[in-house]
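Only one protein chain is missing; all other protein chains are in place.
Let's look at chain A:
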Amino acid sequence: MSQIPLEHILLLSAVLFCLGLLAVITKRHAVVVLMGVELIFNAANLNLVAFSRYDPSLLQGQLFSLFVIVVAAAEAAVALAIVLRVYQHFKTANLNEIATIDK
């Protein structure tokens, strides 16, 4: 609806982006870092959809966010598979303890 100001949506997306960034920086468990990355993806998607509101005939922002969702799903599947392998190999998913290439 047009009465939601564009600035408020962009500010919400900025806050979500920074929360995701905080999770990526401060968390040590690999899955929580992935959750922060998902939050960052969602913040970016929110911006795309917000600007797509002004483009009702072409819907380029919505289509782009659709592809972002697809890529994010593929990324999550592969990354979680890697996390599981790392956990089987190192017996931990703590990123600070996974600092060696061979074991």
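The criterion applied here is as follows: contacts are C-beta pairs under 8 Å (C-beta built on N, C-alpha and C of every residue); 3 or more make two chains touch, one makes a residue touch a chain; residues count from 1.
Going forward, contacts and distances are computed from a predicted model.
Per the UniProt record, the absent chain's protein name among "MrpA C-terminal/MbhD domain-containing protein", "NADH-quinone oxidoreductase subunit J", "ABC transporter ATP-binding protein" or "Simple sugar transport system permease protein" is "NADH-quinone oxidoreductase subunit J".
Contact between chain A and the unshown chain involves residues 1-2, 4, 6-12, 14-23, 25-32, 34-36, 38-39, 42, 45-46, 49-50, 52-59, 62-63, 65-67, 69-78, 80-85, 87-88, 93-94, 96.
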